[in-house]
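Beneath this line is the structure, given in structure tokens, with notes to follow.
Only a single protein chain was left out; the remaining protein chains are all shown in position.
Chain IDs A, B and C follow the sequence of writing; residue 1 opens each chain.
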Amino acid sequence: MGTPAGAGDRMDPVMPKHDEKHYWKSLEERDGAIDPAALPEFLAVPSGADWRTTRRGFLVAAGFGLAGTALSSCSRAPVERAIPFLLQPEAVTPGRASFYASTCAGCSAGCGLIVKSRDGRPIKLEGNPDHPVSRGGLCAVGQASILGLYDSQRLDAPTREGRRTSWDEADRAILSSLAEIRQQRRPVRFLTSTITSPTTRATIDAFLASFADARHVTYDSLSASAVLDAHERTHGARLLPRYRFDRAEVIVGVDADFLGTWISPVEYTAGYRSGRTLGDALARMSFHAQIESRMSLTGAKADLRVVLAPAQYGLLMAHLADRVARLAGANSPFELLAAPPVAPALVDTLAERLWHAREKSLVVCGSNEVGLQVLCNAINHTLGAYGGTIDLDRPSFQQQGSDRQIEELLGDLSKGSVAALLVAGVNPVYELPGGEALAQHLKKVPLVISFSSHLDETSSLARFVCPDRHYLESWADAEPVAGALCVTQPVIGPIGGTRQLIESLAAWSGAPKPAYELLRESWMTRVYPRRLADQPFEAFWDRAVHDGFVEVAANAPAGRTFAAAAASVPAAAPAAAGTLALVLYPKVAMLDGRGALNPWLHELPDPITKTTWDNYACLSPAAASALHVAEGDIVRIEVGGGSGPSSAIELPACLQPGQHDGVVAVALGYGRMGTERFAKVGPRWLEARPTVGDDGRVGKNAAPLASLSDGALRYSGAPVRVVKTGRRRDLAVTQSHHYIAVPAHLAPAGGARRPIVQETTLPAYVKDPAAGSHGHHEAKEDLWPSDHSYPGRRWKMVIDLTACTGCSACVIACQVENNVPVVGRDEVRRHREMHWMRIDRYYADRADGGVDVIQQPMLCQHCENASCETVCPVLATVHSEEGLNQQVYNRCVGTRYCANNCPYKVRRFNWFDYPREDRLQHLVLNPDVVVRSRGVMEKCSMCVQRIQDAKVEAKRQGLPLSDGAVQTACQQSCPAKAITFGDANDPESRVARLLKDPRHFRVLEELNVKPSVGYLTLIRNRAEGEGGGATGHE
Amino acid sequence: MNGRIVTIVLLVGTALAGTLLATRIGAVRIPGNHQGYEPAQPIAFSHRLHAGELQVQCLYCHSGAEKSRHAGIPAAGTCMNCHRVVTTAFGAVRAEDDLAKKENRKPNLLVSTELRKLYDALAVSPAGMLPIAGREPVPIAWTKIHNVPDFVYFDHRGHVASGVTCQQCHGPVETMERVRQMETLSMGWCVNCHRQVNQIGVAGKTVYASIDCVTCHY
Amino acid sequence: MSEHAVSLRAPLITGDKSIAQVTDDVCAPMEGRPTALWWGAFIVAFAVMLLGVAAVSYQIATGIGTWGVNRTVGWAFDITNFVFWIGIGHAGTLISAILFLLRQRWRTSVNRAAEAMTIFAVICAAIFPLIHMGRPWFAYWVLPLPNTRGSLWVNFRSPLLWDVFAIGTYFTISVVFWYVGLLPDLATVRDRIKEGARRRIFAFFSLGWNGSYRTWHHYEAVYLLLAALGTALVVSVHSIVSMDFATSLVPGWHTTIFPPYFVAGAIFSGMAMVLTLMIIARKTMRLENYITIRHVEIMAKLVLTTGSIVGLAYATEFFIAAYSNNPYEQFVFINRAFGPFAWAYWIMVSCNVIAPQLFWFKRVRTNLAAVFVLSLFVNVGMWFERFVLIVTSLHRDYLPSSWADYAPTSVELATLAGSFGLFFTCFLLFCRFLPVIAISEVKAVVAHDRRTFGGGR
Partner (left out) sequence: MSRRIFVGVFEDEADVIAAADASRAQGFAIVDAFTPYAVHGLDRAMGLKPSWLPWACFGLGAAGLAFATWFQFWTTAVAWPINVGGRPWNSLPAFVPVMFELMVLCAGVGVVVTFVIARRLGPWRAPEIPDLRATHDRFVLVLDGGASDPRAVRRVFADCRAVAIEERDVEDRR
């Protein structure tokens, strides 16, 4: 497929070429080149002669000049070649996209994909709507994972002692040393992250079987090990249950960011949203309470948010368990308990709500403390959640890591007893606390084989690196949830000489086979027997490959009954004076650092802090002022004595409202090896500043601050000292004013809070669906004659603020679809980010001292009376007859008047020609969207390229354009299905129905610009008028 | 007096410039307009012969026009559908046969110079059309004639679907030995046609051709 | 009637000049060698201009990104400088046209220089709309030219396009007016020169003017007509420039009082600049007898008046915002006075409103040094007025999410400096090569004075 892809590019005349500007310039230059040639004659004439002659002289000159220009214009534009296939492949029609089902490997959640491939190049990943796990959504990380395919810094051949070598040589060497180990019966360890692929697991087992002492060690750097361990205790089976948020009516999350980063966010978001659906026939609104110490995406969405120090989770949950048990009539598992860390009334409310909705209520805990998880299970058991909102019969395999195993392995390594270590899918030296020590120990291991596709902290220490393929080049499968078998199929020929993990293992087991055969065989023997409907294997297989998944019988250890394990209250260590509790958390984009090589993810504003390109120390405003620290001040975070580099890092401070005053929160996943590449990101000019930090990397690695002891990888709770260093580093934030209210000292009377977002509470909504509305400002009288009707289609969009979680999947989806450039840290700092789709995050202070968070996706509103259009002198932005606000790049001269005049500030200007350093990454560009050159304005086009394609395709087939035939990129990717787009003139369309919804409102409607994008009121499940939530008191 | 001489000289010059202009007047055009562009192609493929004399349908080779935005240039494989058997002009074959009969020998295979290029590209031997061992096929690099700037998205599908004939934009290709750009392909040319067909329709049936910017620019 | 009024006063031109002396005095600086002072000034001005040229070339080659502007503050120095220079450009035509219509005979001593200043200022101004474009090489697209795009014209609804026509017309008419005024003087200079290239040049540009009274007769009519048109332009141009802002929906821009407010502001700044230049000119070029204290005083009065009007406009803006009770509007003005750009706002107020009030005192009006300093203050203040108007309105508009700050880059500063360099370079060349005072008109005044007050024959 490699060559066709190449051919495709040249075949495709609309493939955006970077020299567009140059093409025009060269024309200018050529015209310019003629006139000077004519001038000398003109100037020569008058000398000596008197004036009479000069006029004619001028005529002559002009004549020649004109002739010259005319002649020059006959010359040709640079010759373009068109190179067709020699033999046309069936599947590929140049210029026509084809779609393949596959499975995302961005994380271990295993979401379903539809890969859009154009001329043999995958250019866009979309969610698979039929997929049993993800149900059509796809998160930011998943969306962005396509860029990794076109990463020119991927290893394209195996290396030995850091030098590249051939596969044969590598295999020979590895086989010989493996044989040695085999007959010396020395220990072999295979270290991986969670592997949901039955085939891969089987292959590994088969490979290890030939060794006397071999073990497959699994760990997850974002560990949920405690959940599995707890279930081992309480249910006798070490497994991760499948949480069914769609079934839950009351959800209590304890430190579990299940909408953002915890285990399977897309799946959970979809479920969560389906439990919070308003408007149409079935109106459901679950109640969600979140107990956490920092402001997480999930907490931001919660109806009730309780801010608590990590140390106090245990006590609170104990009280919860106690109350619930009482309500259930059982006797409390605890004799006496210390006073609850929050108002007792609050605990009562939570317990009662949970009990009231028993069997439909759910408590999830994100902590990695087995004790807490056991408590959690106990509560859920009492509530009858098992079998209802928690599914043990079809459990999840999305997290299998065991902290105990990795701890043991590290022990063995330090003893130097391991003979061979094979590392796949993990980067322990970077991810685990004590990485430096591990690095030393690895040197003692005779044979270290890494399957990493990059040279990272671990693979750079390995004797052999046998680079695995990108998942879009691979044949693989996955079983994220028992019974849901997903297929990953290659959509492009391998770029570079990589080899799939299972192929390598097969080769070393002495039975080399291509991955495709390995997979089919494994399915024949393992999956096919579990089929539900009887059909021949071929049909079964083809169906699976076509759909991307197949539902089969779950052969998981059947969920046992609950055996009350000794639930104890984890001791809450009193915080030592002058210390803060450290909380290490994964960012939505960066997770554990697997996104660290992806510029899109670095530039994606964090949904809460809106900061890009860095990690930072989050402090509550109170804590910050106590430390005399302002935003951007670099602070030093010291664990324990603060001795030794590993236990202290320096980061700029970031003030985070709604965070516990006793907590400092730091994001994981930064400071990774390989981020040096971003030194070259962004435009280079006089006052440009580098994207990377002083150490040449993006951010700092916080993993060393975590701890791995007695079988648990701990991210939070460690007491740290925070010291101000006196240095500064301004953060690159896309939003500099964070509150929906204007600064108090500048606020006009009554105008402090701006009516940008309409919100209300559930009871108010039930009483009056239009509650919270600021009144609709439909202009009755119009100064102008109504010259413009929209008889044909009328594209409109509605965004449900109640559904939107702010996860930012849409932002990346838009970036990929529309070739939005990456501009680098300095440009973002200067407020010149280019994202067409942004998510405005507002805080709103509450009476009780808490803070509410509002997420509002903001994109071009495609106003009917667009203020940007009237001011453009050259008609570069005008209105289409389908109601779109068109931006014509090639007509734009770049006055920026339109951007000034846009009340929503959604227009983006090309301040520079943004360099795309990695030429290979040009292959990800969408050929249906122009790559904008310097000096032109751009903005959301409502994916007009998709509209046009759908229209033409409908015309071609002589069919009407059905509702949903056109989906914008943001809409398609949204895991919460918050975005609806369609033809408002079609009364049957979903968007037309939502436009009639009483919740529907439009931002800044009073300006009478008549936006085509509307929003649905944000509704929180709270007592009417009550702010809700509470803050923990020490 | 001396001025008079200068005057005469310059009058002559002006006349010269005038005539020069007159001769090149046809070539006066806005930069970027390549009307009349007629480059040589790697293989001297004759549309007159194929589309004209032999009546091969345009869409037979340029099948993309129906289902993709690009009409596309046929793969060499498509040529082989016929040229597996036809290796040179029919007349030449006939003559060779007669000659062979006269000299009573087996007529030997004639391959036209242009078609040889095709076979070379595919690395097959004209005799038996079998791949030549150790020879890599090399794709044929045709020269694009109808170019629009990169910021213009023209889509063949819609036009073919609504019955616009190929000749309307590409001219009487079936009469061209070497293909030549007939129209200016300027924006005005497109827009005016779109305006026109909204009035008079295409091939009798009424159509709607939008003149929105986003019809072509996005 | 006005003649009568004037006649009661002391003669405008002091030193009991004869007509002949007028010619000699005015032509003296042109005919002598340039002074060291002139050379010094010229070299400095030219160097600064080159700096500006460098900055602009770098910006055009690299991108608008070399400026401090961002997604929220799309305009800053560029349009600030544009409006500033346009404002400066108003004094010339005002003095020539309006005062001519008002039969203010004192104008004759300053109108020539003022008109020249207008032209140079408009040139400086016109540069900015050009270079503020992302793709200046396509600037000609703003002109309604025939084209092959299905005759896609321009957007006549865009205030920016109105500017193109307003500025174009204003520039053309100003040049024509200035040149027509120069005609007789060019002839005078021509006839003072015996031979050589300079004579040929002056002969060329004086269009064979021979002082024929029949020509004078029509000339008077043309001059009057141009004055009338010029007056209309002075008012219209800045009104239209103000509509760039007034017709938008940016709070702080969208204000009905802009046209008169801008015109007043323009005259204000223009007058201040004339004062600055005249005070230098009369010293360096020994024209004390032509640009007398009285001229200075009259202009000081004008500055005081317009300054007060501007001050009133500032107040009115606040009042409108407060009274309209539109929260966005109110916020913008509170933010101006007390927000992040308060410093700029208060510079503006103190320079434009408070400082000129000193002109109530005759002692100040007639004290050259004081007038000079105050005129400088006004120049600074008026630049900041535009800066405040543009930046503070933009940086915090409707959605708090997109609020942003702004800081100029070195490139912007260099560009601003460069525009001053260009202005003074042009002006110095003008002083060197053309009569800085309208000779023929002054002669008329002198003759008139002699008739009214007598004088040695």
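In the analysis below, a contact is a pair of C-beta atoms (placed from the backbone, for glycine too) under 8 Å apart; a residue touches a chain by one contact, two chains touch by 3 or more.
Because the structure is predicted, anything quoted here is derived from the model rather than measured.
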Specify the shown partners of the omitted chain in the complete complex. A, C
Touch criterion as defined above, residue of A:T870, A:N926 or A:T1017 at the omitted chain: A:T870
Of the residues C:V142, C:M243 or C:I267, I need the one that contacts the missing chain. C:M243
Tell me which of C:L225, C:L368 or C:A407 is the one touching the absent chain. C:L225
Across C:T35, C:S212 or C:S410, the one contacting the chain not displayed is C:S212
Contact with the hidden chain only, please: which chain A residues? 51-52, 784-785, 787-788, 863-870, 872, 875, 878-881, 1010
Residue numbers in chain C that touch the chain omitted from display: 18-20, 23, 144, 150-157, 161-162, 165-166, 168-169, 172-173, 176-177, 180, 184, 187-188, 190-192, 203-222, 225-226, 229-230, 232-233, 236, 240, 243, 439-441, 443-444, 447, 451
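Methods note: only the chains that are shown with their structure count from here on.
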Rounded to the nearest whole Å, what is the centre-to-centre distance of chain B and chain C, using the mean of the C-alpha atoms as each centre? 60
For chain A and chain C, what's the span in angstrom between their mean Cα positions? 55
State, to the nearest whole Å, the distance from the C-alpha centre of chain A to the C-alpha centre of chain B. 47
Of all residues in chain B, which are in touch with two or more distinct other chains? 30, 33
Hunt down the residues of chain A that sit against at least two other chains at once, touch-wise. 891
Give every residue of chain B touching chain C within the complex, in rising order. 30, 33, 184, 186-192, 195, 211
Show which residues of chain A lie in contact with chain B when the two form their complex. 7, 11-17, 20, 23, 27, 30-31, 45, 49-50, 52-53, 56-57, 59-60, 63-64, 66-67, 70-71, 73-74, 76-77, 79-88, 93-96, 878, 880-882, 884, 886, 888-891, 928-930, 941, 944-945, 947-948, 951-953, 955-956, 958
Per the contact definition, I'd like the list of chain C residues that touch chain A in the complex. 58, 62-66, 68-72, 74-75, 129, 132-139, 141-142, 152-155, 157-161, 164, 244, 247-250, 327-328, 330-331, 334-335, 338-339, 394, 396-405, 409-411
